[in-house]
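One structure coming up, written as structure tokens, with questions to follow.
Heads up, one of the protein chains got dropped from this complex, but the rest are sitting where they should.
Here is chain A:
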């Protein structure tokens, strides 16, 4: 009894928290879990609502075999608990296992009979009544059917009585598609109807006439109901339980399938949205880091740049293989010229991007932080690149050396000129927007906008300078030298990019010590590997 107490009370807790479905699960599980001791599983099964408490209440120790779970007495019923207080009563879920309930009611009746106590009989009398009252939300159909005597009865209580009455009845529960298990368990109507009325009569007489007559009557009825009880009733009840279980399972599956369907639809909708957004150039790439603040031109450029970087790796490996394979100069030239065109491509892309979003380029949002730090006018500084290359390009002829130094010199002069031009633009802009009266505000802005437009020209000229520098390098060097040179350039910027990510994941003095150092170690290892690879390629050849 104690087990069942906790059972029912917990059920109401479940449901009062608002989860009829959870109560379902709980009850369902309790049935099957008795066999295995379900405490743990129940808490897993939680809707977040009361599973802990269910577990705590020790429902697992309610009995060794499933046959004993009929000890789950509807305590509330027995002790005249007002059904309207129990939330789950007022929201009878179709999948609720009334099989257990009806079983309990019947067997309690049996128990009482065995006791031969009047109080017990009274309780039995009252309990069916209470069960009838229990489901106020079934009202119309339930009562209607009872009055109208339709074949489909809606009450588990009816079943109890009918089962008790007609042992020979077969309930083809499995084939029926129930709206509620109660209706499924319906026996033939006539007997239900009859017994319901009998119940009514009993109830009516219960309050009025002396207990003896009614109880005697009831006793007779009960005896007749009771006679074949234990075996056949039990079997029928078991059948009902089984059917109820199957129905619940079916419903669960249906609900799940529906969920899957909805998710599938949502997924395809999202895919469509993504496709549309991509077409509109709103695809946000990982590098550049600005996330949601990219203009569509900037986002598109970032995408193109990412692709260009991938191509760069491919070109570099082509150069590497070409050098190692000792291709003829003619063949290697093709690869080298392809690499030059590869750079022409990025300058072309940058030129297009500069028309729409020059700030994205000039502020370096398209490169990694380490690159950005040393950015010059939206890209690399040609003279610095030459300086880096000079030591790596040995051996060079004297003419080549002179050519390289001359290139360095002229690029420096050009850079200086452009920088001064940009400084003047800056100064002019400051003069335009600083000071002046408020009235002139819009005029000021218009002039300032016009001046800002010159930024594009500077980025374009800087890219032009970069492009010309690379072309001149190509002219000065032999094919093999040029191949090595471009490899060096590619690897240099690759390392600069790697430096950015290493820096981001460097171990700091704060809490993040260990995880970052491991990340840094792996990055370092990666770099070392790459270095080994590359050192084989160009250092040895040089």
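Please note the rule applied: a residue touches a chain if its C-beta (ideal position, glycine included) is under 8 Å from a C-beta of that chain, and two chains touch if they have at least 3 such contacts; residues count from 1.
In this section, contacts and distances are computed from a predicted model.
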{"item": "Options \"Glutaredoxin domain-containing protein\", \"Beta-adaptin appendage C-terminal subdomain domain-containing protein\", \"Succinate dehydrogenase assembly factor 4, mitochondrial\" or \"V-type proton ATPase subunit\": UniProt name of the undisplayed chain", "value": "\"Glutaredoxin domain-containing protein\""}
{"item": "Selected residue (touches chain absent from view) among A:328, A:341 or A:420", "value": "A:420"}
{"item": "Sites on chain A contacted by the missing partner chain, in the whole complex", "value": "403, 406-407, 410-411, 413-414, 416-418, 420-425, 427-428, 431, 451, 454, 457-458, 460-461, 464-465, 468-469, 471-472, 475"}
